[in-house]
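Every protein chain but one is kept in place in this view of the complex.
Think of it as A and B in the order they're written, each chain with its own count starting at 1.
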Amino acid sequence: MPTRRFSMTTYLAFGFMLLVFVMAVIGPLIVPESWLAQDLRLRNSPPSSASMSLWLGTDSLGRSLLGRIIIGTRTTMVIAIGVLVVSTAFGGALGVFSGGASRRVDDLVMRVVDIATSFPALLLAIVFLYVFGSSQYGVIIVLALTRWPVFARLARAETLRVREYEFVKAYRVLGYSRLRVALEGFIPNVAQPIVVLAILTLGQTILAESALSFLGIGVQAPEVSWGLLVAEGRSYFRSAWWIIVFPGLMILATVLSATYLSDYAHHRAKNSNLTPGEIHV
Amino acid sequence: MAVPRLEVNNVVIDYTTRLPGGRSRNLRAVDGVSFSIPKGTTFGLVGESGSGKSSLARAIVGLVAMSEGSVALDGKAIDASKPGKYASRIQMIFQDPLSSLNPKSTVFKAIRIPLLLHGICAPDETRSRSTELLTAVGLDESFLDRVPRELSGGQRQRVGIARALAVEPEILICDEPVSALDVSIQAEVLQLLQALQTERGLTYLFIAHDLAVVAGVSDQIGVMYLGSLAEVGSAGRIVRQPRHPYSRALLSAQPVPDPLVERSRDRIVLHGDPPSPYEKQLGCPFQSRCPLSKQLDSPRICIEERPRLIDVHQSQALACHFVDGDLAGTDAVLEPNRDHQTKEK
Partner (left out) sequence: MSDPILAIENLVIEAGGTRVVDELSLSISPGEVHGLVGESGSGKSLTAASIVGLLPLGPKVTGGEISFSGRSLLAADDDELRLVRGSKIGFVFQDPSSSLNPTKRIWPQVAESPMIHKGIPAKQGRALATDLLGKVGVPSPEMRSGSYPHQLSGGMRQRAAIAAALSSEPRLLIADEPTTALDVTVQAQILDLLDDKVRTHHLAVLLITHDLGVAARLCDSLTILYRGRVLESGPAEAVFGNPQSPYTRMLLSAVPTLDDTASGSETSGDRGLSRVPQVGPTGCRFSARCEFWRDACSADEPTLTIRASGQLARCFATDQEGWV
C-alpha cells in the first residue's frame, strides 16, 4: 500500500498548530502592556511598519490588533480544547458503553442521543447563556452539549465493530470483567477514529465560538477571543477592515491546519493495524 | 472407570431471532449432544458449517447460552452461564489469528494481565513467567514487547496458546486453531499442542472441519451434522471403519495429495446442499442427502424417526437406523440398528 508521504502541507499544518499552541501558553506573558493599553489617538489605525505593535493595525480603542490576537489565542484554545475534552470523554464513554451493552440498553441510549441531536443548538446556546450568564465555562458547556452526540455515535459504531473480534471473547473467557474488556479492549481500539474526529472538530468548535461571540453571548470583555475580535470588528468592516480580517484569517488558518492534521491522523490510523507490507498475494 | 475430565450432557442450544412484526424464529443449532472426555485425552469434534460444533464449544465456556443440558467438570456440574467463571480450569484457543489478539496490546500485556488477574504469580514475577510461557510455545523473550501487527499468523496463534496457558487450565477448547494457517505452519502448531498436552496433562476438545487434522491429534472423534452427533468413537475406528453414511462421505471427500491415488479411488459424493437449519424435519437430519437412504429408496423410518446414538461397538456409537454388517467391499448386509451391540463378524 503506498504510504502517505509526510507532505509539505502536513509540515505547515503541524508548524502552525505548534505556533498557536505556543501563543496560547506564553502569549499573555510576552505581549507588552503598552500594546493593550487603550489609546484613542491610535484608534482604527491601519497596519503599518512603524512599530511592531502596529503591524496588524489597531482596533477601535487603539489597542494593538497583533497583541490582542496573541492574547486571544489562549481563551480561544482553552474553549476549543475544553469542548473537545468534555465531549469526547462524555460522548466516547457513553458510546463505548452503549456499543458494549445489550441490544435493549443500546437502543435506549441511542434514543437519548437522537433526542440530543435534534435539539436546535443555537437556541439552546442562547437560552443557556442568557440564563446562566456568558463565561468561558458557560461557552464550553454549551458547545460540548452540542458536540457530544457525534462522538457517542462514532464510539458506539467502532465498539460494535471491535466487539466481533475474537480477542474480546478471549478476554471474557479469561475472566476479564465487562469493565476491563471495555477499558483494555474497546477504548484503545476506538481511540484512533475518535482522535481523528476530535481534531476535525477543533476547527468546527473555534468557528462555533466565534459565532457565539459574534452574537454577543460568547466571550465577554475584558476577556479576548478571536471570535470576539471578529465580533468587534464587524461595525468597522468598511473603514477598518483589518480589525475583522486578521482575526478571521487566524481562525481560517487554524481550522485548515486542524483539517490537514486530522487527515494525516486518519491515514496513519488506517495503516497502523495492518501487518507491514500486507498485500493480498 | 475414572471420572471424565469434561462431560457434556444433552446440550441443546437455540438461537432466537426476532422478526419484524413480533414473531420470532428459532434456530436449533445443537440438538441434544452428549459426550465425555477422559483426563489427558483429546476429543476431536468435526463437522461442516452449520453442524453446531462451534456453538457447542462456546456454550461450554459460557459465551453462548444453553437452552437445555449441562456440562460437568470432574463429575461436578458447572454453571456455564457466565463466561470466565471457570477461567482457571477451562480456556479457549480461537481460530482467527488476525482478531484473536488485541491489536493494541503487546504480547507481554496480553499474558501479564491474566497472570495478575488470577494471582498466578506476583507482579514482579510476571516478566519471567511470561518468558517461560513464550518459551513453552516456541517463541523467545524478544516477542514480549511486540505488537500483533509484527507477528505472523503462526506466531499469533502461539501467543494465543501462551495466553490461555497462563492461567494454568486443565482443559483447552481449541476452536479450529489451525484452519486459518498455512499448511506448513499448521503442522508446527499441531505438534506444539500435542507436546504441551503430554507435558502438562491437558485435556483437549479439538474442533475442526478437517477430518484429517482431527484424526492426527485425537483419541476420540465425534462427527456432527446439523446439530447432532452422527457418530462417536475412538479415532482409529472412526477413521478406519466409519459406519455413518455422513462420516463416510466426509472421509471420502478429503482429497489425497497423491494424484495416482486421488484420481482412481472411489468417491462418495453427496448430492444437494444441507437443508436450512431453520426447517427442522422430524426424521433423520441427514436423510435428504444420505446415499444410503437413497439406495434403500428413502425408507419411512428415515423420514419419520430421528435416530438415536447407539453403541455398535465398545468404542463406537452410531446414530443411524441401519448398520452395515460388513464393510470389506462385499455387498453390505443391512440390518436394522436396534438397541443391541455389534452385529459385525
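Here, a contact is a pair of C-beta atoms (placed from the backbone, for glycine too) under 8 Å apart; a residue touches a chain by one contact, two chains touch by 3 or more.
All of these numbers come straight from a predicted model, not from anything done at the bench.
When the omitted chain is restored, the residue from B:Val71, B:Leu133 or B:Ala235 that touches it is B:Ala235. Considering B:Glu68, B:Asp182 or B:Glu304, the position touching the chain not shown turns out to be B:Asp182 (whole complex).
Note that of B:Pro38, B:Pro103 or B:Gly216, the residue touching the chain absent from this view is B:Gly216.
Panel shows subunit B; residues 42, 48-49, 137-139, 153, 182-184, 186-188, 190-192, 194-195, 209-213, 215-219, 235-236, 239, 249-263, 267, 269-274 of it touch the chain omitted from the view.
Definition applied: only the chains that are shown with their structure count from here on.
In whole angstrom, the spacing between the mean C-alpha positions of subunit A and subunit B is 52. Those residues of subunit B that touch subunit A in the complex are listed here as 58, 61-63, 83-85, 87-88, 90-92, 94-96, 99-105, 113-114, 117-118, 149-150, 160, 163-164, 167. Subunit A makes touch with subunit B in their complex at residues 164-167, 169-176, 184-185, 188-189, 272-276.
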